[in-house]
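Of the protein chains in this complex, all but one are displayed in their positions.
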Amino acid sequence: MKKLWLLGALVALSLQAFALNAQTIKLGTDPTFAPFESKSPSGEIIGFEIDIAKAMCEKMGVKPVWVENDFDTIIPALQAKKFDAIVSGMAVNEKRKQQINFTDKVFHTPAGMVVRKGSGLTTRVETLKGKSIGMQQGTIFEQYARKYYAPNGVTVTPYKTPDLYRADLLAGRLDAVMDDAVVLQTTLLATPEGKDFEYAKPALKDEIFGVGAGFGVRKEDTALLKKLNKALADIRKDGTYAKIAKKYFTFDPYGD
Amino acid sequence: MIDLIHTYWKSYLWSDGFNLTGLAMTLWLLVLSCAMGFVLALPLAIARSSRNPWLWRPVWLFTFVFRGTPLFVQLLMIYSGLAGVHFIRHTPLLWSFFRSGLDCVIVAFVLNTCAYTTEIFAGAIKATPIGEVEAGQAIGMSTATLYRRVILPSSLRRALPAYSNEIIFMLHSTSVAFTATVPDLLKVAVDVNAATFMTFQAYGIAAAIYLGVTFLLVGMFRRAERRWLAYLQPQTAQTSPRGADARPKEQPC
Partner (left out) sequence: MTLSLEGYSQLILAGTWVTLKISFLSLVVSFLIGLAGAVAKLSANPVASWGAGVYTTLIRGIPALVLMLLLYFSVQMGLNRVTEHFGLHQLDIEPVSAAVMVLGFIYGAYFTETFRGAYLAVPRGQMEAALAIGMPWFRAFRRIQFPQMMRFALPGVANNWLVVIKTAGLVSLLGVNDMVKAARQAGNATMRQFFFYGVVAVIFLAITSLSQVLLQYLERRFDIGVREARL
């Protein structure tokens, strides 16, 4: 008898997240990318991209449900149907397009590298020889570093989450970190611990960085893709996008 | 799958072209930690089995703390925790050591395996048949000689099964090193997974390699046990001295 209870409890536990409401859409995100997506101290998921997605869902008449997932496994998780779309600052590039489809551009911000003030390090590979550079695993920054820096004697260390590379940079284990320039500004340079750091020059440009970030969907979900693109076009046309952007940025994150 | 193996087999086994990675790194971690742990555990085990509370209590505290907390948490404390401690960060000698992920990992592993090994050896020392100790004392051996010639050889033999388990357990525990950016076997699998998204294959290859090494170690230890614990092996009619009586005798005429 007791065993049946236990079995029942286990099944009930695993069905906890069973959504009965068909008018919801599950969105996967890695909320470690402020100001695009992050977690407030109370545990709520907030950010620019989050607000954009919420506005789009309103236009589509569905309720968004957020599912947290680490960035380096977010594509397999999408394919495992843990959620229906990726809303996580994911840059559109060729390698990713082989696995999933992307919506139209949601925003486009440049890549950035942060180094310690006075270290004399730049983004040019000659100055980085023998140094260690960190970034989040699975990002275009990792792809760039592995392509251009690793073969030239630079130690490239990918980290599971940004707070891990941030901790190692502040501790002095890393000489430089790479990530989205706006994210680096918000999470590092603008914080009290970041006062000894600055952007490295010159600015990073490469096709690996893609043409902007979009929402990712499974290849077979063509209907969902159409709906998302229409909602995105709608909120750009009626000014909702600009209103949300003004809340977070002094510039236009849409890029050119 | 074949492509995956073709591209990454070298990284899995010993190098990605830049550093020592994969299986070679894992084995290096294992050998280094177990060797240092063994050397440290001997004096600690002797202290632990002493009757003097000033000796055994501190050692008990050490093993209690390091066996009662997960290795992962110990590693995090040494790798992330110490880096935030002002004293360590700003003392050049200490910082040059703890800055390296590999050094932090070795320290954590050595402390952990030393704690378990100390308890294993202390248990074996305490289980030394009292007759052996008394005989040594009766012929006038000093304590040091007694330990060297009677207690330690017999205890180490007795501890072999439990210690071999500990070494295999340590092999499995080295997989946590990748969280401190050490490029061991599991880290190669994580990187391959991030690059190709072929989760089952990436981790499956690593799992197969761990399985292979485990089998090798188990085989090695079984042979060691057969040699050093020969007197404990199951007796058969052939090997037992009284077995000759059990064999049927030839009937005369």
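Order as written gives the chain letters A and B; numbering starts at 1 within each chain.
The rule is simple: contacts are C-beta pairs under 8 Å (C-beta built on N, C-alpha and C of every residue); 3 or more make two chains touch, one makes a residue touch a chain.
Worth saying up front: this structure is predicted, and the values here are computed from it rather than measured.
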Item to complete: Looking beyond the chains shown, say which of B:Leu71, B:Ala122, B:Leu146 or B:Val182 touches the absent one.
Response: B:Leu71
Response to the item:
The one of B:Ser15, B:Ser154 or B:Ser175 in touch with the missing chain is B:Ser175
Worksheet entry | Sole residue of A:Val106, A:Leu170 or A:Ala213 that reaches the chain not shown, by the stated touch rule | A:Leu170
Worksheet item: Footprint of the hidden chain on chain B, which residues?
Response: 64-65, 67-74, 76-77, 80-85, 171-176, 179, 186, 189-190, 199-200, 203-204, 206-207, 210-211, 214-215
Discussion item. Could you pull out which residues of chain A are in touch with the chain that's been left out?
Written reply: 3, 6, 10, 13-19, 41, 43, 68-70, 73, 76-77, 80-82, 160, 163-164, 166-167, 170, 193
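Rule of thumb we're sticking to: only the chains that are shown with their structure count from here on.
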Worksheet item: What residues on chain A touch chain B, complex-wise?
Response: 72-73, 75-76, 99, 137-138, 142, 150, 153, 155, 157-159, 167-168, 171-173
Worksheet item: Which positions of chain B touch chain A when the two form their complex?
Response: 18, 80, 83-84, 89, 95, 99, 101, 181, 190-191, 193-194, 197, 199
